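Of the protein chains in this complex, one is absent; all others appear in place.
Chains here go by letter, A and B, matching the order in which they are written, and residues are numbered from 1 within each.
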Amino acid sequence: MIEHLLDLTVSAFLLAGLYATMAYGLGLIYGVLRVVNLNHGGMIMAGAYAAWWAHDQFGLDPYLSIPIILVLAFLVGVLTYAGLVRRLPRGAAGGVQSLLLLFGVWLILRNAAYLVFSGNDQTVLTSYSTKALPFLGAQISVNRLAVFGVALVTLGALHLFLTRTYVGKAIRAVAQNPESCTLAGVPVQRIYMLTFGLGTALASLAGALATGLYAFNPGFGATELLKSFVVVVLGGLGSVAGTAVAALILALVENFSILVIPSYLTSAVGFVLLVLVLVLRPGGLFGQRVLG
Amino acid sequence: MKPPRWFRWRPAAIVLGLAVALALLPPVARISVYTQNQLTLTFVTIAAALAWNWLGGYLGQVSFGHAALFGLGGFVAARLQISAHLPMILAWTAGGLVAGLYALAWGHPTLRLRGPYFSIATIGVGEATRLVCTYWDWFTGGSSGMSLPVTAGLKLQLYWYGIAIALVGVATSYWLRRSPLGMALLAIKSDVDAAGDVGISSVRLQDGVLFLSGLAMGICGAFNASYYSFIEPVETLGFEKSISFVFMGVIGGVGTILGPALGAVVFVLVRQYFIASYPQLYLGLFGVLLVLVILFEPLGLTGLSLRVARRFGYRERPDLST
Partner (left out) sequence: MRSLNLLFALLFAQAAPAADKIVIGATLPLTGSESRIGGFYKEGYDLAFEEANKKGGLDVGGKKMRAELLLLDDTSAQATAASLADRLINSDKVQFLLGTYSSHLVEAQSVVAEQSGIPYVNGGGGAIDIYKRGFKWLFGLLAPVQNLSGALMEWIDSQEKAGKLPKPSRVAVLWENTAHGKDFRQGVQDFVGKHRGDYLIEVDESFELNGKDFGALLGKVKNARVDLFLADAHLPDYITMQRQYATMGLCHKVQSYGARGSEKQAAEALGKENVKYILSSVWWNAQLGKAGITKHFVDLFKARYGRAPEWYQAVAYETARALFLGIEQAGSLDHEKVREKLAALQVESILPGGKLSFPAQSGQQAIYPFVVQQNQPDGSSPIVWPKESAASPGVAPNPDCK
């Protein structure tokens, strides 16, 4: 029993890395632009297919293709912002509109993937796909460990970027008050574009990482999007530490729920948690207001 | 007796005339069974799209989880017909009531959230409902669903019931928009706090609209189960079902009175065409439509037709716009 609990804890920690990566991009875009990027799910899917395609066509290891995928996804994000999102009013009225718009983009992306790759489930099979390392008596899959490692590095780099660089500080400033940023000479539009690209790139990174753990098809990303919402709502916006803690909470709750409820219902736990958090603590655990 | 102030003779006469003409189609024009079935499905889809719009359009709370209400109404009605041998109409009513109450159960707390947060919460509600209902197999039959008894002649009967349901949906839409109540809803949509300041009880009104929307959705779902003599949770409660209502609303014109009905007709026609020739492509097509509508014509087909009408010198009365 103790071994089982240990197993669950370890796997929750490893999973939390992926969840945090997945959610951070969504939270960043909402925090800075006040736009709910429903296409986040689409970009997770696109990232997964990109990694799979590179591996399938050129035998490129999924972890090695990550830099290319990041750059491409960043460009997609910039284009999405410049071509579509910028045309909408920001603020309360624009909130639902941009949500629907980006949802439309997601559907188009999904269908494109369907036309190109068919609806079959795909998996990336590498030499180490089924390898595992012993750890405290448990077996830890090499892939999960690698995903966790990449997630840690990414989050660390993001934290440094946002707190130590000029651009990062500008992003944070725009998130707090775009008007005074304009007055202070910060190119707000460009910061918006950059942020959207960054968030989109993070989504595709999560997708590429997920290929090591899951099978996927063009519908992939929907569940991941919902889990990202849970993490964002729980952890509040923009804080790397908050996101990480929230991701860990979600992973722990999901993993340990198997002890009390049938395994079938464990995937519903995240959704219930989402609604409960929205209703009971709409400000997230760390107090940012998301209401109104 | 004087009709209420929101009542207008002309639209009422047009809608009623259309309904009577449609009702006479099967016996008089001898349309094919297939056409009749497609029309039946269109009627109930119209009603469902309108019911979604009461919340999504009139209150501005876009729900991505209405399939939960649609499906729950269907399951309750089907279960009551199978296990308790309740007559169909009674079972539909029960299904609608349960769906309405269920809508209140999650909607009452979440309607306080504005804008995207309500939408996000509804995604969670929809998916959780689907999972729980699928798991709960003694009630829903699990992923395989359950069959209702097959009765002869039911389809023609349902054709007429479908017209009636759509008609009630249209009348309710007019009432919710044009009555003083409708003005209050508009006030809530624009600014909840300000509406409260002028004495509008936003919580009670929102809950009322939500209940109505759930009730109508539940009845539509129950109707759907009777139509197919079959119901299963995976698609009935699926996310794609939920977003189909969003499509109809957005394409027809969110918040307009009859726009979603138009959207529903377009949706059924397009889907029916694509499903045989290019299955699964219709989602992408609706994605394109969604993007175009949001970017260029936020009032959808209604806005487009108003624009065309204005080009030809038509001037709408001020209270007709949206």
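Here is the rule we go by: a residue touches a chain if its C-beta (ideal position, glycine included) is under 8 Å from a C-beta of that chain, and two chains touch if they have at least 3 such contacts.
Treat the numbers as computed from the prediction; the structure is a model and nothing was measured.
**Student:** Identify the residue among A:Thr130, A:Thr165 or A:Thr182 that touches the chain left out of the display.
**Tutor:** In the complete complex, the chain left out is touched by residue A:Thr130.
**Student:** Can you tell me which of B:Leu104, B:Leu186, B:Val234 or B:Leu292 touches the chain that was removed from the display?
**Tutor:** B:Val234
**Student:** If I consider the whole complex, including the chain that's not displayed, which of A:Ser65, A:Thr200 or A:Asn255 touches that chain?
**Tutor:** A:Asn255
**Student:** Looking beyond the chains shown, say which of B:Ser147, B:Ser179 or B:Ser305 touches the absent one.
**Tutor:** B:Ser147
**Student:** Residues on chain A that touch the omitted chain in the whole complex?
**Tutor:** Chain A touches the chain not shown through residues 1, 3-4, 7-8, 11, 114, 118-121, 123, 125, 129-130, 132, 139, 141, 143, 213-217, 220, 223, 254-255, 257-258, 262-264, 266-267.
**Student:** In the whole complex, what residues of chain B lie against the chain that is missing from view?
**Tutor:** Residues touching the hidden chain, for chain B, are 31-35, 37-38, 131, 134-135, 137, 141-145, 147, 150, 155, 228-230, 232, 234-236, 269, 272-273, 275-277, 279-280.
To be clear about the criterion, only the chains that are shown with their structure count from here on.
**Student:** Report, in whole Å, the distance between the mean C-alpha point of chain A and the mean C-alpha point of chain B.
**Tutor:** Spacing between the chain centres: roughly 33 Å.
**Student:** Could you pull out which chain B residues touch chain A in their complex?
**Tutor:** Per the stated touch rule, the residues are 60, 62, 106, 109-110, 112-117, 119-121, 123-125, 127-128, 131-132, 134-135, 239, 243, 246, 250, 280-281, 283-291, 294-295, 298.
**Student:** Which positions of chain A touch chain B when the two form their complex?
**Tutor:** For this pair, the touching residues of chain A are 36, 84, 87-88, 92, 95-97, 99-101, 103-108, 110-112, 114-115, 119, 222, 226, 229-230, 233, 262, 264-265, 267-268, 271-272, 274-275, 278-279, 282, 290-292.
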